[in-house]
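Only one protein chain is missing from this complex, and each of the others stays in its spot.
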Amino acid sequence: MSLVSFISIFISSVFIYNVILSRFLGLCSFIAISKETKPAFAMSMAVMFVIVMSSIITWFIYRFLLVPFNLTYLRTISFILVIASFVQLVEMVVRKTSPQLYKIFGIYLPLITVNCAVFGTSILNIDTFFKDGRPITGSLILSIFNGFCVALGYTFAMLLMSGIRERLEVCDIPKSLKDFPLAFIIASIISMSFLGFSGFRF
Amino acid sequence: MKINLKEFLKGIISENPTFVLMLGLCPTLAISTTLANAIGMSFAATFVLLGSNIIISLIKRLIPSKIRIPSYIVVIATFVTITELIIKAYSPALDKSLGIYIPLIVVNCIVLGRAEAFASKSNLIDSILDALGMGVGFSLALILISGIREFFGVGKIFGNTVIRGFEPVFLFAMPSGALLIIGILMGFFNFLKNKK
Partner (left out) sequence: MKLIVSNSPHLHSSESIEKIMWSVIISLLPSGLMGILLFGVKTFWIIFFSVLTAVITEALCNIITKKRLTIYDGSAFLTGLLLAYNLPPTVPFWIPIVGSFFSIVIGKQVFGGLGQNIFNPALVGRVFLMASWPKYMTNFITPINKFYPFRLVKCDSITSATILSLLKEKKNFSVSYLDLFLGNKGGCIGEVAVFLLLLGALYLLIKKYILLYIPLSYIITVAILSYIFGPNGLFTGNWLLSILSGGLILGAFFMATDYVTSPLTKKGQLIFGIGCGIITSVIRIWGGYPEGVSYAILIMNAVVPLIDRYTKQRIFGR
């Protein structure tokens, strides 16, 4: 629970093992929404809210429900349901407060439910901060902080990509590669650069 | 009951789930390392897609909009569990190589995406055709990508070495390489589409 462990979580989850660029989770929304900065940022905030809240709830469910009753094999389905409910909540709020944002997100908002980044993080928290079913010291705080950092990493990747794609708007890219194919190629190059962090040991 | 073939065909080219709709990328990236994986996953995903599209299309009027997403998840999870049990029973080898990605079909954007965007708004026949079309489209994409990745990235086809002395491009066996291949294939796809 020391400062070192927080720093180490921050550096790993935001940069070294960046959820999109190193772990390749959450790609669908990354490619689709990263064209412009405003929606990219808004999506990142929505994802951050869902990740942090679901980190908390899934922690409690695992600790006080699944482990005591030996139901740990139900973690996949129960975690997904928690996430699904939260996303439904976020969708209702977005729909009421900003209809144009809702339109831009389109299908990708409900798809945060199956956003591998969210689901993957809740599983990761369990695998990292629980030992044989018992939480390590500060497990809850660390899980929340980790969730927050993962979301920061997601935001970082989204902003990076939207900055690049906005800059490319004024370039004459070959027609077949415009928009999405190039976005994949850019994602590929950035993730190749992140390979430099492999074998990282703090 | 009209059979609208367009609902089936769109899933293969014009609304291909991988190259056009860009859904289901995470499992695509992770699974498409060998052709054997691709074929196994294609069947599993298509089965789940078909099952969930059918059920959701049948019960769409019974689900209140406010809880529709969790409800779809329950339906999808049920079919995934069935698939998982079938695979475990009839092909332990496939179970081993696909591993965690079978239960992860629950989070495959394609399934939830089609449920939300189509099956919940369409009749039964159209939903079946949509599921089949999307399944075929996804399978084709998976097989194409896996073929390239296995051949160039590992130097084999179905686990057998094809050309001796060929130094495989290891990048293609990694997710970064998969992104690159998808980008290039998409560009090629667009090029063909634009030519028409």
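Think of it as A and B in the order they're written, each chain with its own count starting at 1.
Throughout what follows, a residue touches a chain if its C-beta (ideal position, glycine included) is under 8 Å from a C-beta of that chain, and two chains touch if they have at least 3 such contacts.
Owing to the predicted nature of the structure, the values given are computational and were not obtained by experimental measurement.
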**OP:** Using the definition of touch stated at the top, determine which of A:71, A:92 or A:195 touches the missing chain.
**Re:** A:195
Original post:
Which parts of chain B are in contact with the chain that was left out?
Top reply: 167, 169-172, 174, 176-177, 180
Original post:
Which chain A residues touch the hidden chain?
Top reply: 159-160, 163-164, 166-168, 170-174, 177, 182, 185-186, 189-190, 192-202
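By our rule, only the chains that are shown with their structure count from here on.
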Subject >> List of chain B residues in touch with chain A within their complex >> reply: 22-26, 29-30, 66-70, 73-74, 77, 103-104, 106-109, 112-113, 116-117, 171, 174-177, 179-180, 182-184, 186-188, 190-191, 194
**OP:** Give every residue of chain A touching chain B within the complex, in rising order.
**Re:** 24-28, 31-32, 76-77, 80-81, 84-85, 87-88, 91-92, 107, 110-111, 113-116, 119, 174-178, 180-185, 187-188, 191-192, 195
